[in-house]
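Working notes, structure below.
A protein chain is absent from this complex, but the other protein chains hold their places.
Letters A, B, C, D and E mark the chains as written, and numbering starts fresh at 1 in each.
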């Protein structure tokens, strides 16, 4: 099976940001995403996640360039005031052209 | 701690395929799985996931050979008509014999 | 974007262990976690997960040392009698100091 | 007629459906958690089964037999007429035509419930055993349509899994199971669970239709993709099938309310049992076609205009 | 007796349980979303607490005191008899014997509810304060059984966490909390929430038993694994414990319905509070044993045959 290596970018964010983040991911070049309802705790304490439901985890498989763009965008626009984390991992996929 | 490196194969698929996929994973040699209810959007649009609930994410830790077999099987039987993606990553586990 | 590589440790465990595991993760040095409600099947059969809800998946980004400590702790205290698995992967994060 | 229409349009259930559509259009963050949607479905299906079964337990078979045979016949006829129209007039390929035919031959439980509620309000209640007819109407059409697809072309899906999906599917199990429970425990048994399953019913239905509005509105975006023919099909076919059913229902001895509700049932298109079975058996069929037609066009049409129409017709024939 | 039995078997709640089992056997995709299961549990436990507490608020203590003492005594005796039988006759190891004993000493709230509902239907209603006895029966047996396990062998679990799990566990908090709310706000307070918590109760219970059927059927697959002894134990032990409780209940001044319901309570095996506490405290115990016995054998037995039996016995003694 011919596989290519792309990036899986994962964002965990407070629920209230869901729609905005999905819109921005699309603008930054993501071709799809998978969303999970999660809860969690981090450096800001549990506080931010008690109303509006809890957190969302958004996973998107993208090219390395798009991954960089997404991480930079999140870091710049969300890290200061929102409960958000983002991380990236390499993944092997088939049909690589589907994601870029 | 003695760890070994195996493959974590992740499948995201429309809900209606859940039972069939779990059965086939077992036949292909997976010894366990973890299932999460998710939603998502991809190249087929959101369409496929509105009835019968949304998508499922199935994660299974397997040997590299079984991983290849699973990916090949999914690509061959599901890519054309169903909303399904599959990807693989290396993971370190303890008790490696549990998964193979 | 300046990223550092840390470890993403994932634990899948029967629901009844949730509070204890979260407490112990904190004691072992984890600074945050993300929790997902999942279900699954493994070498112990589906049995353990039918009451008290199903399983939980706990993901935590930590330094490699803390990762080792967590894996060792889980292996020692839970593997024998509980339905628990644990695995680790490297991940790239920004704001690396947030997690250690 | 206008008054009938207004009574329907201003009922809480139709207005709740409209609210759902509007909420979606203004991009509200209102949404039903999936478990609530499932809980309401389970409740509604079990409730209509229970009531129907309890009614059936004290209905003589002679009264039920003709309506039942008519329903079965319609369940086998309507997928065929739908298929022929889609192929000949709509020039659709075989697979998609069969997929849509499965939906229009089967039945939408919510349309049935809405029609029944409307009849009560109108003072023209349908026979109590109608839920038994819903259960009879649900399955045959799907089987017939899949048979058409499988005899006429190569396929990628599984015929047996599709059949299991529809026969052991949630909606059939709940409806038929409810019927059997209602039948065995009788009116005495029903009385025990009446406050929950009977009195609360219309309110729960209102809530459910709010969610249906949210879901249908998402479908409306696809109207352009499906083309003018399918939009017309989604309105004209129900009128034809519904009118035929009203006439046959009257002929089989059903009351005015009963014939009208049978009309609404036959006119309605499935969006629970059929999509699941079709997705499994005919994966090549495009869900955008069958879901948009049944959920985005036919369901709103029946709910707002269709049901009053079938009642007006039934009254005209039988009143 | 046969008539009593039939009344029970044809009640909606028992039939719903049967439907759940059948749905699972034909591999239907019917399943309850976990939040619905939890919502129904919360509702049922709070509702029986509220009703019991409100009744308690106008019951003289003299009436309650003897039944309460008898219940407490049975809560401490039954885990011991269970343990002894499992060890001596069943030749089970200490840990598994103690784990099962904890389940059979404690109580299944749903069995209690079903027995109470059956009594009402039969015209033999139990005393209104019975839920207070359920709360009393839930905890002691688990404590006694864990004490047996912890004094007799080395262990891997935590005794304190297990105790906290049972005392601050959902089921105890809801039941006892409901009792206190009902007691403090009295019949006046209960009237305010009656349509929701009292009238809707039996319907919600029917829905819950459908889900219980689905869960129990999954357990049935393990019947072979647990062996013939445990199957017998799961039927004979309830009959013995239940009969003893009926006699003592009668002796303590309970009505026919009250003694029979006490019998059902004592005969029942816990599958909410006990499994959680045991899993935490005695992880070495095999869940297949205690869950299959309590959920796959004893619960269905009590629901179908046990409850009518305890009523027949109570009638024979006290009627």
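Simple rule for what comes next: a residue touches a chain if its C-beta (ideal position, glycine included) is under 8 Å from a C-beta of that chain, and two chains touch if they have at least 3 such contacts.
Remember, it's a predicted structure, so these values are computed and weren't measured experimentally.
Peer 1: Using the touch definition from the header, name the shown chains in contact with the chain that isn't displayed.
Peer 2: A, D, E
Peer 1: Of D:119, D:182, D:200 or D:258, which one is in contact with the hidden chain?
Peer 2: Only one of D:119, D:182, D:200 or D:258 touches the chain omitted from view, namely D:200.
Peer 1: One chain isn't shown here. Among D:32, D:129 or D:183, which residue touches it?
Peer 2: D:32
Peer 1: Taking the entire complex into account, which one of D:12, D:186 or D:253 touches the absent chain?
Peer 2: Once the missing chain is taken into account, the touching residue is D:12.
Peer 1: Consider the whole complex, including the chain that is not shown, and state which of D:149, D:174, D:193 or D:210 touches that chain.
Peer 2: Going through D:149, D:174, D:193 or D:210 one by one, D:210 is the residue touching the chain not shown.
Peer 1: For chain E, which residues touch the unseen chain?
Peer 2: 33-35, 38-39, 42-43, 46, 50, 164-165, 168-170, 173-174, 177, 180-181, 184-186, 189-190, 192-197, 199-200
Peer 1: Determine and list the chain A residues touching the chain excluded from the picture.
Peer 2: 14, 16, 20, 37, 46-48, 50-54, 80-82
Peer 1: Spell out, residue by residue, where the missing chain touches chain D.
Peer 2: 10-12, 15-16, 19, 22-23, 26-30, 32-36, 39, 117, 121, 195, 199-204, 206-207, 210
One rule holds for everything that comes next: only the chains that are shown with their structure count from here on.
Peer 1: Listed by label, which chains are in contact with chain B and with chain D?
Peer 2: A chain counts here if it touches both chain B and chain D, and no chain qualifies.
Peer 1: State the pair of chains with the top count of C-beta pairs in contact.
Peer 2: Answer by contact count: the chains D-E.
Peer 1: Farthest from chain D in C-alpha centre terms, which chain would that be?
Peer 2: That would be chain C.
Peer 1: Using mean Cα positions as chain centres, tell me which chain lies farthest from chain A.
Peer 2: E
Peer 1: Taking each chain's centre as its mean C-alpha position, how far apart are chain A and chain B in Å?
Peer 2: Going by mean C-alpha positions, chain A sits 20 Å from chain B.
Peer 1: Just curious, how far off is chain E from chain D if you go by their C-alpha centres, in Å?
Peer 2: 41
Peer 1: Any chance you could list the residues of chain D touching two or more other chains?
Peer 2: Chain D, residues with two or more chain partners: 34, 38.
Peer 1: Where in chain C do residues touch two or more other chains at once?
Peer 2: 36-37, 89, in rising order.
Peer 1: Throw together a list of every chain pair that touches.
Peer 2: Touching chain pairs, listed by label, come out as A-B, A-C, B-C, B-D, C-E, D-E.
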